[in-house]
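Read the structure below first, then the notes.
The other protein chains are all here in position, but one chain of the complex has been omitted.
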Amino acid sequence: MSDPVLQTQNVKFKYERNTPDVLDDVTMSIERNVKTAILGANGAGKSTLFSILNALRKPDSGEVLYNGSPLSYRKKNINRMRSEVSILFQNPNDMLFRPIVEQDVAYGPENMKLPKDEVQKRVDDALFAVGMSEFRKSPTMKLSYGQRKRITLAGVLAMKPKVLIMDEPTAGLDPQMACEVMEIAEQLYRSGVTVIMSSHDTDLTYSWADEIHVMRHGKCVYSGPAEPFYSDKVEVYLSGLMPPMAFVMNEGLSSCGTVEREPFPRTQCQMSAKIGNSKASAGTLHIIPVEDGSDINALIDDNGFGDMTTGIYGMSARRAQDSSKARIDFVYNGPENCTLKCLSGSDAVLFCDPVMVESARASADYINKGGFADISLDIRN
Amino acid sequence: MHHPGLPKVLDGFDLEVEEGSRVGILGANGAGKTTLFYTLTGVYKPQEGEVLFRGQPIQYTADGLTEVRSKVSVVLQNPDEQMFCTLVEEDVAFSPLNIGMDRDEVEVRIDKALRDVRMSEYRKRPLQQLSGGQRKRVAIAGALAVDPEVMIMDEPTAGLDPQSSMEVMELAEKLHLRGVTVLISTHDIDLAYGWADRINVLRNGRKVYSGNSEDFYSDPENVHLCGLLPPSTFNMNREVSSMRGLSPAPYPHNSCEFLAKFGDKCNAGRIFCVPYKEGTGLSERHAEAAREAGPEAKIGVYGPDSRNALNGERIDFYFNGIDSCFSEAVLGRDSVLIYDEIFDTTVREQAEALRTLGADVRLEAVR
Partner (left out) sequence: MSEQAQMDAIAYSSKMLDWSPLGKLFFVICLLIVGLLTDSILVTLITFTIGLILMGYSTHFRVPLILTLAIGEAILIMILGSGMISIMGDANQPALWDGKFLWFTVHMTDASFQKAWVIFFRAIAGVTLMLSFACSTPIPHLAHALRSIKCPPEICELIVLIYRYAFLLLERFLIMLDAAQCRLGYNGAMTAVKSYAGAMTGTFIFSLELAEKSEASLACRNYRGYFPIYRMPQKMGVKWFAITIILVVALFLIGRETAGWIDMTAIFAPYMGW
């Protein structure tokens, strides 16, 4: 059932008179708790759309609806809306307002007029979530680009948004940090936040998003699942994009009959399983939910996981790994890599946050459902 | 070139870059890539060690540095940091004028450089009216205008949409074929994997690896420590090969090679090649090739000149034409590939690579 959290109806917008519309009749509906990606070439109007969604700019005509009711652009309503809808800007330098890390993270909650101890708690939690707790007293100026990105993410998380808009969240980050940011996005989604992301990286959004909206010259030219869009080569070309590699290869192989076209593989491991189609027996994927402070070493020893490949996924899992100094094989892309291991016949164990279990098993489920392999799942509670 | 340099951020750094090679520089944020690039152009003088250009140590005098910088060009990650003029053409002319180039020559260079990055129509526009992606292109044009023998690009595709990234990589390939040594640093490991002959990996200011990509990615421990992840093509090849009981080598680097390795073996299709020479007519040859290849055949294009010369002809693959057309061929279908003449070598190399993977793609010359 459709339950839009943010909608635009026939929104038109331009920055100056006598210039072409930057947004030209955009009608778009962003569903609550659906992983949404906004795609488009440089200058297609993605960032402008975000500023409209956050009421930074008022459309010249048309309406923006939040939770089904039109934005009134009265200060009070807007403030209430902004305390629930947050934007993470692409460049972290645009969002650093205060010289010390913890002060900067506290900026949003303080502006929300929260009580002091609540602010303090939120800052602690947010810094913890992005793994920057030990930097809380550092000057922001001394931090690297990647660290600044984490701080600004913490600053947004501290406002506990219900909707989080991320503009190019992985741009300029090295692969591991990009991977971590995607993990945080996934975790937010699993904890009930609607995450909207713009990106040029079609591979990345393909593996993550459930629904895509494609912008072109200020218009929204497509909304829906990714595959029908990428099947239309002309549209993809006109939109300045390239189809994701997993999609291209699947199309290629299915066109000459090597594999069936559907189900569409979206990640490396789904693709590998589909192409490999190994008849050899697959291993077991153990998924162990962990809390902050769980002793991973003890869990490995108690369950006899000693020789298995290990992976972690999620914030609590990371902290548990950190505190228990456990040796983990896959610190990044845990679910993907562990599932791949299972495909090649060995067993793997994945420690993840309780909310992340669904995400952790997604690839294995895809593989089992498609009949490409039979991975046994062992999910503990 | 040989650089045992040792500035603060770089430590005990030894790097050799072969003339005419495609070099990838990889490393996490803050590993020292940008500092390395500055050292290579003589902006930073190493506190210990020296930087050699073609066997000669760089002379840190005005003339010595001008000499180096008229051969070695750098494109920085953030275009705003390296643009100092107000108009596009002024900025492109900045380096050539600084190295004392003749004004008539500068005119030719500006024209060519802007055409290469497809920004000719913005020539007289002020920079602040351009978008981030367009500024990036102008920055690249500014470096091209020197007509460098070594081109260093720091994250050339960061912030660019996928098609613009493709164009930049085409440009890098074109420079390589003209004999320019190209160094690219990037976080896009898939891109570096498909492109570089050789990678150098930096970690905390030290070079921890130099060699081909496969050997590096085969050591997951090291990859992890360097803040990187293995490219998806590499990962998938390893897993699928092991599932199918194949050897991981030969390694596929792009989609068509991957398909050749793992697709059902069928008779490879033909590619009707149309090498395009600038200034000649394209539409007749396009029509001729399309007629020869048949109505089913897809048509791909590769290279800025060919793309500029198109005038409403039917094209199926505007970008990534080589990979797309070879994928078609691997899957047993004929296609037409229009490319700038200079990419002849690239096309032949691709056909050769596919042959080792068992797909015998035939290249048909179109008159």
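For clarity, chains are labelled A and B in written order, and residue numbers in each chain start from 1.
Here is the rule we use: a residue touches a chain if its C-beta (ideal position, glycine included) is under 8 Å from a C-beta of that chain, and two chains touch if they have at least 3 such contacts.
Please read all numbers here as calculations on a predicted model, not as lab measurements.
**Q** Among B:10, B:31, B:51 or B:93, choose the residue that contacts the chain missing from this document, as touch is defined above.
**A** Of these options, the touching residue for the absent chain is B:93.
**Q** Which one touches the absent chain: A:7, A:29, A:54 or A:268?
**A** Residue touching the absent chain, from the options given: A:54.
**Q** Hey, which of A:107, A:135 or A:264 is the one touching the hidden chain?
**A** A:107
**Q** Quickly run down the residues of chain A that touch the omitted chain.
**A** The missing chain touches chain A at positions 15-17, 51, 54, 56, 79, 82-83, 86-87, 89, 91, 93-99, 107-108, 110-113, 141, 155-156, 159.
**Q** Hey, which chain B residues sit against the chain that's not shown?
**A** The list for chain B reads 38, 41-44, 62, 65-66, 69-70, 74, 76, 78, 80-87, 89-90, 93-95, 97-99, 103, 106, 110, 124-126, 128-129, 142.
What we mean here is this: only the chains that are shown with their structure count from here on.
**Q** Where the centres are mean C-alpha positions, what is the separation of chain A from chain B, in Å?
**A** 29
**Q** Which residues, counting only chain B, touch chain A once they are in their complex?
**A** Of all residues in chain B, those touching chain A are 27-30, 77, 131-134, 155, 158-166, 187, 189-190, 220, 224, 227-229, 232-233, 235-236, 239-240, 242-244, 255, 258-259, 262-264, 266, 316-320, 327, 330-332.
**Q** Applying the document's contact rule, which stretches of chain A touch chain B when the two form their complex?
**A** Residues of chain A touching chain B: 40-43, 144-146, 168, 171-179, 200, 202-203, 233, 237, 240-242, 245, 248-249, 252-253, 255-258, 268-269, 271-272, 275-278, 280, 329, 331-333, 340, 343-344.
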